[in-house]
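Only a single protein chain was left out; the remaining protein chains are all shown in position.
And now, chain A:
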Amino acid sequence: MKQVVLRGWRPTLVIILLFILWESASRLFEIPEWLIPSPTQVWEEGIAGWSVYNHHLYSTILLTVTGFLIGSSVGIIVAILLHVIPIFRNMFYPLIIFSQNIPIIVLAPLLVIWFGFGMLPKLIIITLVCFFPIAVSTMDGLRQTSTELLHYTKMAGATKRQTFWKLEWPHALPSLFSGLKISATYSVMGAVISEWLGAKEGIGVYMTLASSSFRTDRVFVAIFLIMLLSLLFFALITLIEKRVVAWKTKGVETNG
């Protein structure tokens, strides 16, 4: 805890200073609220408007978590398949990269035309943005298994399956978690973008409604909610990572 305070006070100070600067600027220059609201105005709306946006928030969280779970499963499965069957890597790797070059903003309305306004098109979008970082980092982790350890397992007579589960998979876990952390934040963005294009509720809907009625304070509330959500998601993955790859940090102090 002490360490968190020691390391965290500098960035916190910078953020507080930034808010003070913003607040005093909007007071000093008397900027109208519909143009740029001051932090206190955003804060007040954030508290007072809870009943207005809380169902939007739940809907987005549900969408994000579902999308993230599907996306990361797809990413992990793709990585394993492409690693275990080298011909697949050869065949599909370019396709996987192409999939990331499709502009989401163009794809999303098409998906709505094809699949309607339900969950499916939104989940497809989130999966599409989520799976890529996970697939690539997991694949790298699997491929970069130490040659020394690989030589030992071969000499010890391990089968392909044993080599994978005992050596390659645990070796890839730290890389997998880097991918998960990137995807966790992407999935929130993916959810919001997909909501923009047609949904009954969600932060994306709340945001479009607010901006079309010049409720700029609400737009800012939405922005902060998205940031907060990404941050929480990221922290959650980091927490799980610390438990799963405990060997990385355990006992480092005793070693000097």
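Points to keep in mind about this one:
Quick note on the criterion: a residue touches a chain if its C-beta (ideal position, glycine included) is under 8 Å from a C-beta of that chain, and two chains touch if they have at least 3 such contacts; residues count from 1.
Everything that follows uses one rule, which is that contacts and distances are computed from a predicted model.
Think of the chain that is not pictured: of "DNA ligase (ATP)", "NADH-quinone oxidoreductase subunit J", "ABC transporter ATP-binding protein" or "DNA polymerase III subunit alpha", UniProt labels it "ABC transporter ATP-binding protein". Check A:V65, A:A158, A:I193 or A:I223 against the missing chain and you find that the one touching it is A:A158. Listed residues A:L149, A:L209, A:I223 or A:L236: the one in touch with the omitted chain is A:L149. Taking the complete complex into account, A:L167 is the one of A:L167, A:A184 or A:V205 that touches the chain left out. Although one chain is not drawn, the whole complex shows that of A:V74, A:L209, A:I223 or A:V245 it is A:V245 that touches it.
Panel shows chain A; residues 148-149, 151-158, 162, 166-167, 170-171, 173, 245, 247, 250-252, 254-255 of it touch the chain omitted from the view.
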